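Have a look at this one.
A single protein chain has been omitted; all remaining protein chains appear in their positions.
Here is subunit A:
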Amino acid sequence: MASISIRKLGVNYGPVKVLEDLDLEVETGEFIVLLGPSGCGKSTLLNCIAGLLDINAGQILIKDRNVTWLEPKDRGIGMVFQSYALYPQMTVRGNLSFGIRNAGLPKEEVDRRVARTAKLLHIEELLERKPAALSGGQRQRVAIGRALVRDVDVFLFDEPLSNLDAKLRAELRVEIKRLHDKLESNTMVYVTHDQIEALTLADRIAVMRSGLIQQLADPHTIYHRPKNLYVASFIGSPGMNFIKGRLGDGAVPSFMIAGAGTVDLKAYSAEEGGGLASHAGEEALLGLRPEHVILGGEPADGLAEVGKGVIDIIEPMGSDSLVWVNLGDEISVSSRQEGDTSLRKGQEVTVRGNIANASVFGDDESQRRL
């Protein structure tokens, strides 16, 4: 059963169309992440689901009920905001209970639910404090509690961790994931611009760009088989390497790097079902994630030689090092190596690519995966 179903949604601010013809189906119990750069319309979409923004076209269904014109409180949703949005003059208890008191629940039920939520989020000892006396992490916990206490099963998160420092963010990320596992049949729609959050939390990720969903898929697919260059470059840190060139028109699929060698694409073609042939001779981009760029060693199955080059820079990153190799004029690729790599700057190495895991994109307007 679809938990949230968005059909042909359109939103304009005056003449500016922010969302147009957007469709999205979220299954019950699913954790969906809307991922995209700032200003692409993620919050707008979330506000539409919440009923905080009037839409200009389309329909929104929550649990098979048409909620398009319903007030936020009647939609059966809970929402968590980036800036916490706690009511400053109320205690934590007041914040948690504001919604259910407005709904007219009897006092015992209010107390019971507040106690249960506080226990779940480990904020019992904070109940009588005002938000000003809480740390950022505690505030966001209370904000999450305010959504949970409503006893709904659709939760909307708008960049809930963006205001926290890196360590707390990682902690709360795990906690949100745990919460999702613990609560039964709850659907979460989570907005973020942080691809790590998206990859770690999501059942499915919707990568957005200027109001359009570019790709909607599970994190593995998004990471390994990005639908276009935009998705490929948005996901992954350190980012994917892109090498310009042209697809060979021989019998064996190959990729000719401008001003350097030729790469054998047999393994990629086998993986992707041989769609490359129809694009023979066209301009294209070869995308290789740093962990799929192998330096030195012996030729092996699935590895194709990309070229020879000189190590330019080594960036140590703790557990890993990122090694940049100059393959020729203006072509530089990065490779993920051990943190204590024995490679040295200036060394000459052979660069090989794990081609089965590569991506090839057309170098046209759509920059689609080929």
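Basically, contacts are C-beta pairs under 8 Å (C-beta built on N, C-alpha and C of every residue); 3 or more make two chains touch, one makes a residue touch a chain; residues count from 1.
FYI, contacts and distances are computed from a predicted model.
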Absent chain [UniProt protein name; select from "Oxidoreductase", "DNA replication and repair protein RecF", "Aromatic-ring-hydroxylating dioxygenase subunit beta" or "Carbohydrate ABC transporter permease"]: "Carbohydrate ABC transporter permease"
Touch with the omitted chain, as defined above, among A:G41, A:G99 or A:G353: A:G99
Among A:Q82, A:N241 or A:S254, the residue in touch with the chain that has been omitted: A:Q82
Touch with the omitted chain, as defined above, among A:K42, A:R93, A:R113 or A:R146: A:R146
Positions on subunit A where the hidden chain makes contact: 47, 50, 52, 71-73, 77-79, 81-83, 85-89, 98-99, 102-103, 146, 150
